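A protein chain is absent from this complex, but the other protein chains hold their places.
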Amino acid sequence: MVQILGLFKQAEVAANATEALQQAGYTNQQFELLTDHPYPDGAFGERVTKHRLYVFPFIGALLGFSVALLLTTATQAAYPMVTGGKPILGLPPMIIIAYEGTMLGAILFTVLGIFFESRIPNFKAGIYDPRITEGYIGITLDCATERVNAVEQVLRRAGAEDVLTKE
Amino acid sequence: MQERVTLTSTQINTDLLRNVLKAPLWYWLLMGFLASITLAGSIAVGFMVNKGLGITGLNRPVMWGFLITDFVFWIGISHAGVMLSAILRLSKAEWRRPATRASEVLTVFSLMIAALHPVIHSGRPWRTLYWAFPYDFSRGIFPDIRSPLIWDPAAIFTYLTGSTLFVIVALVPDLGVIRDRTTGIRHHIYSLMAMGWRGTPRQWKLQTIAGFLLSALLLPVFVSVHSIVSWDFAVQIGVEGWHATIFAPYFVIGAVFSGVSAVVTMVILMRWMFKWEAYIRAEHVDALGRLLIAIGTAWLFFFFLEFSMALYSLEDQEIALREMQVFTWPYNMLFLVFVVTGYLFPVTMWLFRGVRRNLVLMLITSLSVNVGMWLERFLIIIPSLARKSPLSFDWRSYHPSIVEITIVLSAFATVFLLLLVFAKVFPLIPLFDVKEGQTLADNVQIGRKSVPALRVEE
Partner (left out) sequence: MHSNGHLAEVTEEEFTQDVLGRHATTGPRYRRLMWITGLLFVMGIAGFVLRAVTSGFDEREPWGYFAATVAFLITTAGAAPVVAVALRLVKAHWRRAMTRIAEMYAAVGVLTLLMFIPLLFLVPSAAGRRTLWFQDTDPPTLGLHSSLIIPGAPHVWVTLQIALFVLVSLALLRLSARPDMAVLRARASGRLAAWGRRMSAGWLGTQKQWTVFQVGVGALGALFFIMLIGTVTLYCIDFGMTLVPGWRDSIFAAQQSVNALQGGLATTVLTLWLVRRYGKLEKYIHMEHFWGASKILLALTLLWFYFWWSAFIIFWYGRQPAEQAVLQLLMFGPYRYVFILAFVFCFIAPFLTLLWNGVRRSTWGPPLASAFILIGILLDKTRLYVAAYSVPNDEITAHLLEKVPPTNYPDIIDLMMVVGAISGAVFVYLVVARVIPVFSMWEMTEGIRLRAVRPFLKTKMVVLGKPD
């Protein structure tokens, strides 16, 4: 398989190129867009992103809460000293620590989730060109060696400024 | 009035990365100057650790002084980041774009500096670790979680971790830009940090959701942090003026007030230093000014309640304390300066549109708020402690020593220095956010007038 990257200077042209690719028999499951900033969903007729990020904070929160509860209970039970007439296992202070633990867990897992769902780090992610961060829109797809020329033609005809390939 | 500017991606990259790619000489000189003040502060800390707390102005019964005041102050400043960036993100305010990262970074650095203060203040910094964290399994001694002094490190640790990760997550796409614009060793380092970012729709989608989700998670943490700082004071009953139910929201709103003012100061300096006139415009500062009027006035309401409810108690000690704060030298002078610089002067000024759009005046007023808010913390802490309680056998007032003054001044220099270092390595304005703003800008024609409009998803 060969990776092909078409570079487009204008978003409108790139949007039309995705249509040309679809006419050439490639579904939006097969090509990928590369841009330098977020575009609204479906702006290029690309595939819809499905993710499970929202599960992560809940798992993290549950873990964080449990750990914090365990820690507060265990340390107080291990060193029981009455202060200010308050119970050894006083709920209000435990709630405060447990709250911080819950939030910490939720945040840590969310960040993990973001990286996991974004599929980074990934240093062998495939074909790329620095012009993308200068505003070019990249359309990339994998195709069989014998079809490279045909795809390149489609992309160039659709207005690609440049087409790169990578084995 | 919105002064929109149309910019290309290349132009945005060039402008916003100018300092990262090649900083001018004055920048290095400024960093050197600030580093020298930081060094002076470090020496003062070393001296204090060596000689003991006796070289500070702390005296019985005033055992919390400049360092704790400064701790509360910097915790306050650290509320800028999440308040602005989270609330404006969640409300999808367009004018957030140039200010989000700056305020998040300000959060991280001010929080770090804030957290250092009580550690230094303890006089024996190495001991604070086992006071705060439950790791001393060998001796079986654990922190007492019923003490707010234990809640504090828990909250600060959570907030610091969360806000640092928030900054890092939002930095990844911009690191990709720097990676593409650098060569040699720098290219390799930035490639590593960019973690293979390519800018696929999936990555962008996650990046956008991450902004909202982390904002929503950090908001309740930020509220808890300053609330807990206030409970350091408020849960005890021995010191007059502190045991008030309003302390938590009063501290939070004060923190937001001083934090957002600090962001105003910061964005104006950024505009001047990095020549970002096209990015940080009068409309942004104007919007921040209007927001500050609301926050400041809300703060005034809480201040009023705090003060009037203290008198409401009709207890001799409490009333005597307020008389001391308001009528006794030198606190009366500080109180006057606090009220004028903290509220009356800046908020009155901001009522005028001309002022809100004048960067010099906005810089002066935003700095003025923080003079006031620093004094507010001082006036909450010191006079209360300086009162003679039935059990005080020895009663002196508080004068900060040169060591404390040096540490406090160096804290300001250090935060500024850290921000400059950050701005040398990373862009202070998120590139992709500005680019997205450009893409979403549109106009609606009403009669002959073209009204600035925004594209939103159906």
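For clarity, chains are labelled A and B in written order, and residue numbers in each chain start from 1.
As a convention for this text, a residue touches a chain if its C-beta (ideal position, glycine included) is under 8 Å from a C-beta of that chain, and two chains touch if they have at least 3 such contacts.
From a predicted model like this one, the values you see are computed outputs, not experimental measurements.
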| item | value |
| --- | --- |
| Candidates B:Trp131, B:Tyr159, B:Phe247 or B:Trp350 - the one touching the absent chain | B:Phe247 |
| Touch with the omitted chain, as defined above, among B:Ile185, B:Leu391 or B:Val456 | B:Val456 |
| Listed residues B:Ala23, B:Ile319 or B:Val421, member touching the removed chain | B:Ile319 |
| Chain B, residues in touch with the chain not shown (by the definition above) | 1-2, 90-91, 94, 220, 223, 227, 231, 234-237, 243-249, 301-302, 305-306, 308-314, 316, 319, 322-323, 326-327, 442-444, 446, 451-458 |
| Interface with the unshown chain - residue positions in chain A | 11-12, 15, 18-19, 39-45, 54, 84-86, 92 |
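As a convention for this text, only the chains that are shown with their structure count from here on.
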| item | value |
| --- | --- |
| Residues on chain A engaged by chain B in the complex (per definition of touch) | 11, 32-41, 44, 46-47, 49, 51, 53-54, 57, 71-72, 75-76, 78-79, 81, 83-84, 86, 90, 93-94, 96-97, 99-101, 103-104, 106-108, 110-111, 114-115, 117-126, 128, 130, 132-135, 138 |
| In the complex, chain B residues that touch chain A | 8-10, 13, 134, 140-147, 150-151, 154-155, 157-158, 161-162, 165, 168-169, 172-173, 176-177, 180-181, 191, 195-210, 213-214, 217-218, 220-221, 224, 228, 431-433, 435-436, 439-440, 455, 457 |
